[in-house]
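Heads up, one of the protein chains got dropped from this complex, but the rest are sitting where they should.
Showing subunit A:
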């Protein structure tokens, strides 16, 4: 050992240190923590699974889609938030959308080419669809009536406008405004490149009825919760579909709402899976 060159001895000590610490920190530590966790918090350590009729139907912490095989919302269930995890709520492919706050211009689908919806258009489309489902207005600021982002491209980018295009509304759609600064607004032609124009999102005068969480994807794509406002908004539909009295549904919402921890941590949240399970167990 002492006859080896110093630099090799140094690396041998390093290798030994790594191996010893790997046994301690990479094997003993997680095994002991697992043993203790399984003994004391068995249910939680195994994923807070919820059973119905002796069969696991999900985890209290992991959101689910409440849609049928075609992806259409099932009316008798409260709906979760939009999700960017795989095809929605896929724990093997968790993800957020990662789209930026000024992502407002779509690429319209052209012949043979798939389009790309901007984050703004996704928000507007979700708002419109959810509004139709709940029978309320799906309108919101910066959205057109047909559920895309209300965004103009103005040419030239600097100076007096000579041409204005509503870029997210594919022809033959009728643009959400007829004219901008005296120039007639065109609909967007798929395949045409509007990148050179100045981007002007138009706020409009709509006010949003649907709350923020109803139209945005969560960070995990597995958000098990919705806001109290979104639950309240869905309550009439669920009550109608199930033939339940609205106050009874509201009562169940209250029972499955977690307030802020200690009164100030986080935001109040309604657990959608638990709420829906409770509804399934309630006889009208």
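In this text, a contact is a pair of C-beta atoms (placed from the backbone, for glycine too) under 8 Å apart; a residue touches a chain by one contact, two chains touch by 3 or more; residues count from 1.
By definition in this document, contacts and distances are computed from a predicted model.
Within the choices "Rhodanese-like domain-containing protein", "Potassium-transporting ATPase potassium-binding subunit", "ABC transporter permease" or "ATP synthase subunit b", the name that UniProt assigns to the complex's undisplayed chain is "Potassium-transporting ATPase potassium-binding subunit". Shown as candidates are A:130, A:253 or A:273; the residue that touches the absent chain is A:273.
Screening A:99, A:136, A:173 or A:187 against the full complex identifies A:99 as the residue touching the chain left out. For subunit A, the list of residues touching the undisplayed chain reads 1, 7, 10-18, 20-22, 24-27, 29-30, 32-34, 36-38, 40-41, 44-49, 55-62, 64-69, 74, 77, 81, 85, 89-105, 119-120, 123-124, 140-143, 149, 201, 203, 208, 211-213, 215-227, 258, 260-267, 269, 273, 276-277, 280.
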